[in-house]
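Structure below; questions to follow.
As you look at this complex, bear in mind that one protein chain is not there, while each of the others sits in place.
Letters are used for the chains, namely A and B, taken in the order the chains are written, and counting of residues starts over at 1 for each.
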Amino acid sequence: MALIEGIFEPGLAVTSVDWVLNWARKRSIFPMTFGIACCAIEMMAAGASRFDLDRFGAGAFRATPRQSDLMIVAGTVTFKMADRIRRLWEQMAEPRYVMAMGACSISGGPYHLHGYHVVKGVDLVIPVDVYVPGCPPRPEALIEGLIRLQEKIGTHTIAKTRDNFGLKKKL
Amino acid sequence: MKEIEIHAQPDLLHEGEIASDIRTEELLVNMGPQHPSTHGVLRVVLVTDGELILKATPHIGYLHRCAEKIAENVSYRQYTPYTDRMDYLAAMNNNLGFALAVEKMGGIEVPERAQYLRVIFAELNRIASHLVAVGSYGLDMGAFTPFLYCFREREWIVDLFESVCGARLTYSYITIGGVREDIPEGFVSQCKEFLDFFEPKIREYNDLLSYNHIFINRTGNVGVCPADMAIGYGLTGPCLRGSGVKWDLRKNTPYCKYDEFDFDVPVGDGRFGAVGDCWDRYFVRVMEMTQSVRIVRQALERLSDGPVSAKVPRMLKLPAGEIYFEVENPRGQLGFYIVSEGGNSPYRLKVRGPSFCNLSVLEGLAKNCLLADIAAMIGSLDVVMGEVDR
Partner (left out) sequence: MTVLEIVDILKHRFGADLVGSVVEGTHPHVVVRAEKLVSVCEFLRDDEKLRFDLLRCVSGVDWMGKNLIEVSYDLISIRFGHALAVKVILDRAKPQVETVSGIWQAANWHEREAFDLVGVQFVGHTDLVRILMPEDWVGHPLRKDYQDPVEYHGLKVKP
């Protein structure tokens, strides 16, 4: 996952260090401005003053993938765009997370059956951490997805576990 | 204290001599599909000579969602949600265009209450769409506050829409035959309350953004599109009216009771530069919001009792033939070309997206401008990629 994971022996009590690191990471997620289609408008509304994402620490939308933690794929992924999404995701620094927002990025959405140019879900291109259903999901649903992601980040540990005995986890 | 004399070498300061020594090359800069100011997935390839742009080529298709092929496979009533998602900021207007095209071809009569309701929601959506255009244009120019103000007003309109159809963005409310449901109790008074609150706010936007010196410097005399160039490139909507051409389908070829309403058509006048610059196009949108408020007030007065939808069979069959019908969307003229062979679904449905034509003028505008002007031009054209790529 990140550089400092999996370096301590499993017996060593790292819970307080874990807690602080996870708290710092989850309370300051920087999303990337990656609105593709209609869901992008709900993402903008979530960042505006009524449903303020900034109170969760996630209000600083970064334009460049190098400085962001979270890629919110908001909108339909097409074949022409799929290569670019993969490239942007590879440019993000670890720990990085992906949120599939909206029905189109989860499974192709309303274009699932007859859309010849639509990728049936962004998880065919990049690994996804949180799925937020809706067409488009309400800003409250997006915030719920963010909170679930924060809970997921809270489960990380820097000690060695069965999954990552000293090896960097390959994604 | 001894004064230190600085002798600048006059040769190096002389521009002409530097220019003849330096060898410049053209640089290809890619303003990629992921960019904060391209209003969606638009890629612009720029050939630059230093800060000057020599050529800008837009590449589109990153959001091509096969709307036209899907139309051949689903029925007419099932197609309404797909029209929502094309220009997702003006979903009510898209629904209206499709419904009117199908009704005209099928000879379906829409009850009067439904027609006035359609006008109310189409104009409210026009206000909401222009608010997003104005707010994000300020964001492109570096002003964050107008964005928050515009979205605050938009939330109020979206609340009104949610109370009537349950959705915030893609409504599918204006269907073939009328509207889906009647308005709830208290809607008319809430709507009037919103209009009373909103009208003075437009003056606030003018104070914040329109007459701001920095904004005027960045958008005045930038991206000038003269009237004949605008018509040649097929521009419609505020982009055409910003170039001084008084053409609005609601006045020139009225549909859906628009001939009964009293409103003006604002046109660009070249106040801070040549006629047809970015500021003109932007200001036409601000003025159109005032006119939409007028129309909604008049429509609310004329609301009569009655049914809100005609009886339309679930599997609607249109007679064999074709139709091309256009409506005035917030971004321009949205056209539907429907070819029917008498079946449940169209044989061919072609959608003429206004942003598709509006964006094509970027190549002509961006000759010998500065790099920072590209963001100003794209923002003033107000493109929505869902409509460009369909």
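Just so we're on the same page, a contact is a pair of C-beta atoms (placed from the backbone, for glycine too) under 8 Å apart; a residue touches a chain by one contact, two chains touch by 3 or more.
Source: prediction; values computed, not measured.
Touch with the chain omitted from the figure is made, among B:36, B:111, B:234 or B:270, by B:234.
Of B:221, B:309, B:344 or B:360, it is B:360 that touches the chain left out of the display. Check B:61, B:270, B:307 or B:343 against the missing chain and you find that the one touching it is B:61.
If you put the missing chain back, the residues of subunit B touching it would be 60-61, 64, 66, 68-69, 104-105, 229, 231-234, 236, 245, 247, 252-253, 321-326, 333, 335, 337, 339, 347-348, 350, 352, 356-357, 360, 364, 389.
The chain not shown here touches subunit A at positions 79-80, 82-83, 108, 112-113, 116-117, 119-120, 124-125.
The definition used in the following text is that only the chains that are shown with their structure count from here on.
Of all residues in subunit B, only 32-36, 40-41, 61-66, 69-70, 73-74, 81-82, 85, 88-89, 132, 136, 147-148, 151-152, 154-155, 158, 168-170, 385-386 touch subunit A in the complex they form. The touching residues of subunit A, counted against subunit B in their complex, run 32-38, 40-42, 44-45, 48-50, 63, 65, 75-76, 78, 80-81, 84, 88, 110-111, 113-118, 135-136, 138.
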